[in-house]
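A single protein chain has been removed from this complex, and every other one stays in its place.
In this document, chain identifiers A, B and C correspond to the written order of the chains, with residue numbering beginning at 1 in each.
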Amino acid sequence: MIPRPFEYHAPASLPDALSLLHRYGEEAKLLAGGHSLLPMMKLRFASPGHLIDLGKIGELKGIRQVGGEIHIGAMTTENELVWSKLLAEKVPLLVEGARLISDPQVRYKGTLGGDIAHGDPGNDHPALMLALDASFVLRSASGERVVPADGFFQGLYSTRMEANEVLTRIQIPVPSAGTGWCYAKLKRKTGDFATAAAACLLRTKGGRVEFARLALTNVAATPVKVRAAEQYLQGRPLDDGAIAEVARLAMSVCEPTEDQRGDVTYKTAMAGEMTQRALRTAASRAQ
Amino acid sequence: MKVQLERSFPMPAPPEVVWKMLQDVELVAGCMPGARITERIDERHFKGTVSVRVGPATMTFRGDIEVQGLDAATKSLHLLGKGTDSTGTSGASMDLTASVQGTDAGSQLVGKSEVSMSGKAAAFGSRVMNTVADQVLKQFADNFALKVQALASPAPASAAPGEVASKTAPAGAPLNGLALLWAILKDWLRALFGKSAA
Amino acid sequence: MPDTNVVARERQDKLQGMGCSRKRKEDARFIRGKGSYVDDIHLPGMLFGAIVRSPYAHARIKSINKAKALAVPGVVAVLVADDLKPVNLAWMPTLGGDVQAVLADKKVCFQYQEVAFVVANDRYAAADGVEAVEVEYEELPAIVDPRRAMDKNAPIIREDIADKKEVGHGPRTHPNHIFTWEAGDKAGTDAVFASAPVTVRQEILNPRVHPCPLETCGCVASFDKATGQLTVFMTSQAPHLVRTVSSLLSGIAESKIRIVGGDIGGGFGNKVAVYPGYVVAIVASIVTGVPIKWIESRIENLSTTAFARDYHGVGELAADKDGRIRALRFTALGDYGAFNAHVSATKFPAGLFSICTGSYDIPKAYCRVDAVYTNKAPGGVAYRCSLRVTEAVYLIERMMDVLAQKLGIDKAEIRRRNFVKAEQFPYTTAFGWTLDSGNYHRALDKVLQAVDYEALRKEQAQKRAQGELMGIGISTFTEIVGAGPTKACDILGIGLFDSCEIRVHPTGSVMARLGTMSQGQGHATTYAQIIATELGLPSEDIQIEEGDTDKAPYGAGTWGSRSTPVAGAAAARAARKIMEKAKKLAAHLLEVGEGDLEWDIDRFRVKGNPSEGKTMKEICMAAHQSNLPAGMEQGLNAVEYYDPPNLTFPFGAYVCVVDIDRFTGETKVRRFYALDDCGTRINPMIIEGQIHGGLTEAFAVAMGQAIPFDENGNHLGNSLLDYFLPTSAEAPHWETDFTVTPSPHHPIGAKGVAESPHVGGIPCFSNAVVDAFAHLDVAHMDMPHTSYRVWQQCNALGLNKR
Partner (left out) sequence: MAIPRNVSFTLNGKSVQVMVEPRELLIHTLREKLQHTGPHIGCETSHCGACTVDIDAMSVKSCTVLTVQCEGADVLTIEGLERNGQLHALQEAFTQDHALQCGYCTPGMITRAYRLLQENPQPTEQEIRYWMAGNLCRCTGYQNIVKAVQTAAAKLAAQPA
């Protein structure tokens, strides 16, 4: 469990990081919290020639409100999300999700940006980001672009982030007051990936759904935004029938792979079950 | 762990055309980048390497490939590959049968493969292997279909098989066992051409 | 006089002897991070070893190329099987009567098997070297399912012994067959089954699991060419046995081999066996002349060192209509992996499996175990239990429920009807074990009252009416620990006695050394308490030493809860030898006859004249002076090698209540009440700690642990990402209770306790989970009861529909 040799770089500023990234290209890997990359390196599955540690770059940290959005630095840690009063008030879904990630020590090191950029469908933030209509600020030597979470996740470990880009900031539109939320996650034990999980935002008006977002974790090669369900719910009362139909729609987009957590049938069923629970809880929290 | 895949992809051209194209070395190569033949032992046996790359993870396998059969009548071929990764901690073996079949629409390419992994890759790769195998096969078939379509136009091909693949297969796509086998096919055909030219 | 009692109590308390919850002596170093575990040891010039392992479960080795590895900076040497042959160490004897390849010789028989050993300046260079060793394999078909192992056309796993008629335990019928062992009266049992009004049969699996102590296995081997002395610091639960094996193996005189246990980060059975890593590290040290450290990674630990269980059992009971059991017939197919490294007494290749009549009065019984080779890691150790006792107890405790359900009798009631009664002890089972003491009815009644069993059953009925799943599990187990009488139990011919040597110093402080090896049990604390009470000297001044074979007397080590039953007895008896001499001396000093003396906590008094007496402290000094009775030597020392007349039989009654989420399969342990009877209690605090730990390991086994393989023999769960070790968030809250039924044959009446909660706990969880489905005619569900598997049951029954 020893990584292969590599060169280590700890740029003090974003421009420095970008020029290093430009210099080493495919040879380089960005090091955020390290709890996905370092284990892979210790198993010698991954052996980058150069590690660029983003840990010393202050501008990549912090949580603040900018107009109608919450801006979170990519290097903000899970525990910082868990403990953020601003998030608890404005984006409680993110706090609930972060609390269910791995274990305390990992949450001190693990970062929001790293979790997203890794492109692992087993990570929790990708689905949370889809549910929150978040967008990602990607910086490269040639400039900056803002990419919506929807469409960002392309495949297993593959995203729309280019090799020369750094994810610097996550931008989340503050859900309007009264929006209910829930991240329902089923896992075998602390520190495990989800067997299946569902992230949901829900707002109702006069007993009918006015706004709904639903995304799933670890039931396909990418996190899945369940569009059909979001559309179906529009303007409907959230009765048992509707909830059952949404679960059915969620299950219909699942393409999980069998592993120690369960077979395809179980994981698909759990995606449906987590969806139902997320919906009911979100509804109970909506005003 | 074993990954068994059977996929068929509609091809917008008659079987003969697709079979012929399947024998077009450059075309096949263009559809399936990556694998490398390091040594040709005889016309049925080769040594080669293939790199499997998934996100930050990379594994390079060294292996032996055996052409078990190529049947022009059924337009099908059968290949076998076995290899060990460069760290000596994982093994892979691959069994592929690929054939071109006629359909009302034209034809379809049927790929039937079993990739079996041993060691570290099996223990830690289960979440990955299925998806990779699937993605790469889809990507190959997609690219292949597009080429077939281009050549066999005007018939507009259904983009169906491609749609998913082009979304899921990133640029510089990772290879899996299938990639190796397709690459072998390429080299084996080159050997054939070599002979017929002589 | 009223105050004499007070004074007596103060003197009693000052001893900190048996029965008090004395704080642990060993903690002082652990809480400071000053423990001395094997990986903490650094010797001058020490090199690091790492092992090249096979990615295949079954393959021929076509070639091994060291060149690239030797070129890696820092790599000093690469050893393969051929390098070990000249020193005759390519193969080693196992503790199961088999042989095992130290480094794979021509072929590998399980995945991750040891193929080569790389020695380098540090662990980084060693890791680079391992990756650079080129091994060419030719993969062979693997046997993963033990039921296929003896098929006609099954590939032969052990070509090295293919033509051997037996491997230590009787005739073999197939190259992949290891042994068949049976006990009891087959004909008689079959006859009862043929005529019994009721019979039940159930296939029951004890899946392959791993003890997984938090510290992996490892060693530092140091051979001194100048003196010819071999010193090995290693993670061993049985240092003396290891020394003997090392001597037999290396030809080095046993007197020139020193094994040092040091602190051990948990064992649970994983650290009894001798592993190739130890042996090859020793060879490397002999070859290089410098110390070699080898430490397993967690992945290596889970995939190669001693697994447990993997018994595919079939339980059968024959009974009357009222549930009174007439006969028992249990069989098991044991998957022993590629080598029989199962640590077993020579006469008991299937361990103590025949304890499977449990706590019940069963007139006729027969059991049989067939052991086979498969392409999996060797082991088959006892995971926090005596060998194969968990398997046996799991079978009987599950079968009691199966029978109860078949007859519609309450699961507590059917146990009451079959219990061995208090007045029947000592009770000899149909398999010939003599249960020393017990009071099963009292234990069960106490527990049922404590949890209000009636109310729980009522609640369950209501829940069932609402379609909810609630389960109540009962386990009334009897354990068998303290191997063991040497006439019955030996390993490699060495009897399983144990020992204690006590030296009393002039000032009344004591040094005691024993043949056991603590891995967290707190021996330094509890042995001192036994000796304190026996000698009337404060335990604070009693030093305990174990695990250094140069210092401690010979013993079989700590496993199978044998420390208290065997070494604890040795300690008490050694102390009593000292007391005999002390009494003679006291009589001499007081100028009275021994008969005129009475023992009073920490002193001898003259009967009828309590003011006249000699404290033990005074006697200790006197024993080192000149005024001794004629012919008496100076000193106050004794050694005892204790060969127990019988094993001890701790028992308990547990109740577990679970609530199952029928939509996800998640099982929540609402309540777990554990009553244990381990005879005389030496330190209640430590006993309770052992029970908490044992129950938590039982919870892990029942609810989540398994070593999964695919059809090629690939290990699919060999890191802590997959292998289930509960965290504080998953572990249930435990309620503990006790009764005291001393062992009549043990010097202090103690029985041993650490394993009971594991052995008795596992069936209790399973019984609770199955009980939740009992009203739906579910008789059995195999472990582990993961959400996934429980959900499959719910799904099959359509319980997850809304």
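Everything below uses one rule, namely that a contact is a pair of C-beta atoms (placed from the backbone, for glycine too) under 8 Å apart; a residue touches a chain by one contact, two chains touch by 3 or more.
Predicted model, so just to flag it, every value in this text is computed and none were measured.
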Exercise for the section: Using the contact definition given at the top, list the shown chains touched by the missing chain. Expected result: A, C
Problem - Selected from A:71, A:109 or A:160 as touching the chain missing from the view - result: A:109
Practice task
Return the single residue from C:337, C:484, C:536 or C:693 that touches the missing chain.
Solution key: C:693
Problem - Residue of C:56, C:278, C:734 or C:773 in touch with the missing chain, whole complex considered - result: C:734
Fill in the blank from the handout: Interface residues of chain A toward the undisplayed chain are 1-8, 10, 31, 34-35, 38-39, 41-42, 51, 53, 55, 79, 102-106, 108-109, 190-191
Fill in the blank from the handout: Logged for chain C, residues touching the omitted partner chain are 23-24, 26-35, 37, 39-40, 42, 73, 122-124, 212-216, 263-266, 268, 295, 297-299, 519-522, 685-686, 688-690, 692-693, 695-697, 719-721, 725, 727-729, 731, 733-734
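Convention: only the chains that are shown with their structure count from here on.
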Exercise for the section: From the Cα centroids, identify the chain that ends up most central relative to all protein Cα atoms. Expected result: C
Handout entry: Chain located farthest away, centre of chain A as origin (C-alpha)
Key = C
Exercise for the section: Report the inter-chain centroid distance for chain A and chain C in whole angstrom, where each centroid is the mean of the CA atoms. Expected result: 44
Problem - chain A and chain B: spacing of chain centres that average the CA atoms, whole Å - result: 33
Exercise for the section: Determine the centre-to-centre distance between chain B and chain C, using the mean Cα coordinates as centres, and give it in whole Å. Expected result: 52
Problem - Shared-contact residues (touching 2 or more other chains) in chain A - result: 44, 260
Practice task
Give me the residues of chain C that touch two or more other chains.
Solution key: 131, 299, 716-717
Handout entry: Complex contacts: residues of chain C adjacent to chain B
Key = 52-57, 111-112, 130-131, 133-137, 139, 299, 710-712, 714-719
Practice task
Give every residue of chain A touching chain B within the complex, in rising order.
Solution key: 29, 36-37, 40, 43-48, 118-120, 122, 154-158, 221-222, 257-260
Problem - Touching residues on chain C, where the partner in the complex is chain A - result: 123-124, 127-128, 131, 297-299, 663-664, 666, 704, 708, 716-717, 720-722, 724, 726-727, 729-730, 786-788, 791-792, 795, 800, 802
